[in-house]
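A single protein chain has been removed from this complex, and every other one stays in its place.
So that you can tell them apart, the chains are marked A, B and C in the order they are listed, and the count of residues begins at 1 in each.
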């Protein structure tokens, strides 16, 4: 079977997640292309060498340009902090590699556009890691909407709330700076719920946002007893207008006490509604006009082999997929896309750029306190 | 024990609810003032006479001015369609009666202000029927917030979604007209969630709203085969800024398929969060910073005798109050207020007017597509 | 309209609940018979006189035999401790009164049979206060089962767990003694879930039980520092065989930490299932074989006016009934029954006796550690 060489940059949370996904995609899905873990790069030698051993990479390097120039690498997977995405992706594209980049694609929509155009010119395939789109429950939601089962979408409410920075003693980091983190909650997790808004309800025409930094300074980890300003948003919400004419709201917070993975949405159509919460990621709740009777009500659909991708993991319904399984599906889509199925390559850089445009528009809207066209 | 005469105008859904509440408040709470069902008024003689018999009113009338002028009536309870509130309330005030008016107080904030000022000048007591404020769970939420248990409120998300007009064959009625219904979903149920926003997170300084009429025409019940335009909103949402600086969103819909009484809120503070849904009206979910540990998580508080008002209904926790019990609490507050406890008189006309101001500001904001100060 | 005189014995938790129910049944349901609160009896003069004033009884007495012999009393409502039911009921029957007795009917099935036969001989109407049978959700469950919607019932799991005696410092009382309380958790709350088992799955043929007293002694309230033995069960569970051949389990506990009103059941049929928990008493969860498809799942039915009795309280679905509303429905059934609708008189004394027989069989089964025919 044809192998495809993987070069992975970054060995943190998402680096590990990528490595596992590449290990599993071929077995779970029996893909035509088989990933080969060729090389992994990170700046710390001890870390990267251990990581290479743990996951069975062919070799490791502390120089990511070395990885990119490795002729055995076909796909460059980028899981580094946000501010590094652009340089790495452009270099990989220049080297003719396919690029699989973690979200958010870039710090600004201008950068994202530059990356997108470079990839399109070079003819390389791209994927951005909006992995929650790969949850079978959300893929099912999209199918239900596309089928007309809930009529025309008239309202979308999307939320992605967590509390990982809810404690004011969580130290300052690159995530808190505009030039390295970009938007705060909005860039980090708001981008996820925007990706879902687009996936389920279509293009967004205009936005009207409010952003706030609630915890204005955080301890400087480099200098005990002092603190540094937080430069980006702890919480953001926005009204949005979809191209379809539907209304929506999008909301995100990194300080929402008690919320751990509360990526949730409610899609209201003229003939039904869909309700979802990623904290119970294996359930989709559906109500249709046909349920408007004495024994009707929201149906709790437990995800199973009748739904997208699940059956490859388990033949029995209700047994649950997990967070990492979403990434396996994402890698399968990437492999299928490189193997010729263009429709599988969603969201690619172009879609990632659309998300960044919306984020930029929200930032502008907040500054201007006004509606902004995307 | 001192009795107080009740004159009830209207025998529909809320008329019945008021009648039952007056019957029960004295027994449940052993109030000092005992309501006496003196007279009931409605336009249809058969209906009102039956109603009087069913609930044991002393007499009935088809002329509401007759009721208002009855010297044995001390409290005039108004449960008629929205467009009648103003005239009736002003007449009752002029007759020196206390007024208990269903929400929304009036069709516009100007009308509401006129009513408020008239009542204040006359020195009569007033109450507006925002009964969900009387749910012990929501009263508990307010106590928790006031105690500082969740720190400073930084975000409020409020929703009141139902689907009573989700079916496009539901006929046109006064509710669909601006001059008799006022705002649509916003006036009818959005007013409830605004009342809760104010109750839990304080005054609102500015709003930014979007409103939509999704089902643009409905069958004319008077003329089969023809339809009439719907003049007001099926769905509205808004961003709001509280005086405290907190951000919030408020959302309402009368076409949200599958939702029956989805009045729901999430209040996020710097040290905790509260989550509630009126469809499970006997539960409040609380997370505090102290729960941020290995065995912590949202606590599902089942309402019981430790919480406001519940113990008067039942000494055992978790046994559940119902919709009508909220109205009994509301009447108890009204009676206590008339008996001298001014703090019990919330929300009175002044508070009802504040809600109308916000509704008006939202309508203006939607028209101007801009932030509007309240 | 014809009035019917009520004599209420007992002014505690259930006494108050009865008084409110009699006050409301006529108004809520517009019943043909109108209850008149004639006389209330309790042993403490201050308590009973206050109670009479609070609820508007015509008079009060500290001598329950006086109440029973009052010619203006037509229905005797008994809400006293369990060990008093028999004597009072027999006296009321002897006086030709209808009897509305709180559950459990008696301390033993022999007593219950004696009471039942006396009532049947006298031709008076009876009702036993198994109020959870009157919850519209459970009435709906019965209708669904009767309609064949879930096929033949093959399994029933019933639970009634609370924690009102979970704290070992809760003092000893008559509830802890066999001669005054009868069975412990089994008599007090297990009787409720047995009543539901019979209501939903039909007669029980045989039982096999285990009973335990977990907290073996409790503080003697009369003698600080000393304790008294607990003579009855803190927790009981049993396997049961229904006449239909279906299997079931029944379980109850008064020491189930965290459970407040966890009366819950799951009924499995050959073509569907029903799931319910009284802590969310306005919801019934239904799955049918027709839901066995890609978009199928348990439906969360929110109780509304399409379901039994709800519409008399509220015309809008999902607005919730409460604990006390169940009692109003029970009184309505009693009034209808006295007015000639025999089918409304469920559960009468005969049904109450059936429940006691099952409780007795469970006690015997536990003693013999064997299956016992009912």
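Note that in this section a residue touches a chain if its C-beta (ideal position, glycine included) is under 8 Å from a C-beta of that chain, and two chains touch if they have at least 3 such contacts.
Everything numeric in this text was worked out from a predicted model, so none of it was measured.
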Candidates B:66, B:87, B:110 or B:149 - the one touching the absent chain: B:149
Contact partner of the left-out chain, one of C:13, C:83, C:346 or C:371: C:371
Omitted-chain contact residue, chosen from C:135, C:268 or C:320: C:268
Touch criterion as defined above, residue of C:188, C:251 or C:325 at the omitted chain: C:251
Contact with the hidden chain (one of C:167, C:220 or C:342): C:167
Full-complex contact with the absent chain, from C:150, C:230 or C:361: C:150
Touch list for chain B against the chain that is not drawn: 144, 149, 286, 291, 293-302, 306-307
Residue numbers in chain A that touch the chain omitted from display: 1, 13, 17, 19-20, 23-24, 26-28, 30, 50, 53-56, 162, 164, 259-262, 278-283, 302, 304, 313-325
Missing-chain contacts mapped onto chain C: 150, 154-155, 157, 159, 161, 163, 166-168, 208, 210, 212, 214, 235, 237-239, 241, 247, 249, 251, 253, 255-259, 268-273, 287-289, 291-292, 297-298, 369-371
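Methods note: only the chains that are shown with their structure count from here on.
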Intercentroid distance (Cα basis), chain B paired with chain A, Å: 41
Overlap residues in chain B, where contacts from two or more other chains coincide: 259
